[in-house]
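Structure record follows, encoded as structure tokens.
In this view, the complex is presented without one of its protein chains, the others remaining in place.
For chain A:
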Amino acid sequence: MSEPLIQATNVGKTYGQDVILERVNVDVHEGEFITLVGASGCGKSTFLKMILGTEQSSTGSLLLNGKPMPNEPGPDRGIVFQQYSVFPHMTVLDNVVAARGFQKASLTGLLFGRQKRQARDDAAAILEQVGLGHALKRYPHELSGGMKQRLAIAQAVICKPKILLLDEPFGALDPGIRADMHALILDLWKTHKLTIFMVTHDLKEGFYLGTRLWVFDKLRHDPQAPNAYGASITYDLPVSQEGRDTLDEITRQLGASRPTIPYKETA
């Protein structure tokens, strides 16, 4: 097998006394589609932010292509947040054209002439692919939640990142729209040969979408000091081969270790 794209060895994260993550050991290869599930505050988003570059690991080593993970966000790792990830002052088309312009090393990233026409054509094409071809001139506040997320995805994809990070991207969307978004993300994953990490609250979504499912949970639990031990990856499953039984078992286990239901189905 080829060199892993991302290699985590004993990765841990602590904030002062609170241990969030501990002993995370995983390898990720190019082209994988990993879904991260777990209860709120279990560290799955923290792990995503470490890959994004806005958080750094406190212990262990996290490698990208064999080198330490950069300590700030960069163009090789695209992101779609649950909200606020499009620019409200630009039209749909300009949002994507600007993404192309930022790649140019200039003061403002504004494009002119032939470059601008090229970027507009590319942007229009990708917006067509994500289903926003009819809304190029609209501003984000005129879009529905699903359309905003489509725009955020288009922005990320036009920069051709190797890794696409999705932080609960569909958490605020209606179930019907979620299904459309799943189809879209799978389509983009295949056509652009992306490696995707997606944090989700919805275990079913995790099973259906990815090639690999990570469940974040605490291995050890001290009732006197709930934050003394951090979470780790308790299940690392190649989900395409796993059946419904495993899903039920994990649901039961996550439910048993917590006083409250660890995830809820958004309906």
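Simple rule for what comes next: contacts are C-beta pairs under 8 Å (C-beta built on N, C-alpha and C of every residue); 3 or more make two chains touch, one makes a residue touch a chain; residues count from 1.
The definition used in the following text is that contacts and distances are computed from a predicted model.
Peer 1: What is the missing chain called in its UniProt entry, if the choices are "ATP-dependent helicase", "Sarcosine oxidase subunit alpha", "AAA family ATPase" or "ABC transporter permease"?
Peer 2: When "ATP-dependent helicase", "Sarcosine oxidase subunit alpha", "AAA family ATPase" or "ABC transporter permease" are compared with UniProt, the left-out chain turns out to be "ABC transporter permease".
Peer 1: With the full complex in mind, choose from A:Q7, A:Q155, A:T200 or A:S232 the residue touching the hidden chain.
Peer 2: A:Q155
Peer 1: For the chain left out of this view, which of A:G78, A:G146, A:G206 or A:G230 touches it?
Peer 2: Residue touching the absent chain, from the options given: A:G78.
Peer 1: Across the whole complex, list the residues on chain A that are touched by the chain not included here.
Peer 2: For chain A, the residues touching the absent chain are 52, 54, 72-75, 77-79, 81, 83-90, 98-99, 101-103, 105-110, 139-143, 148, 152, 155-156, 159, 161.
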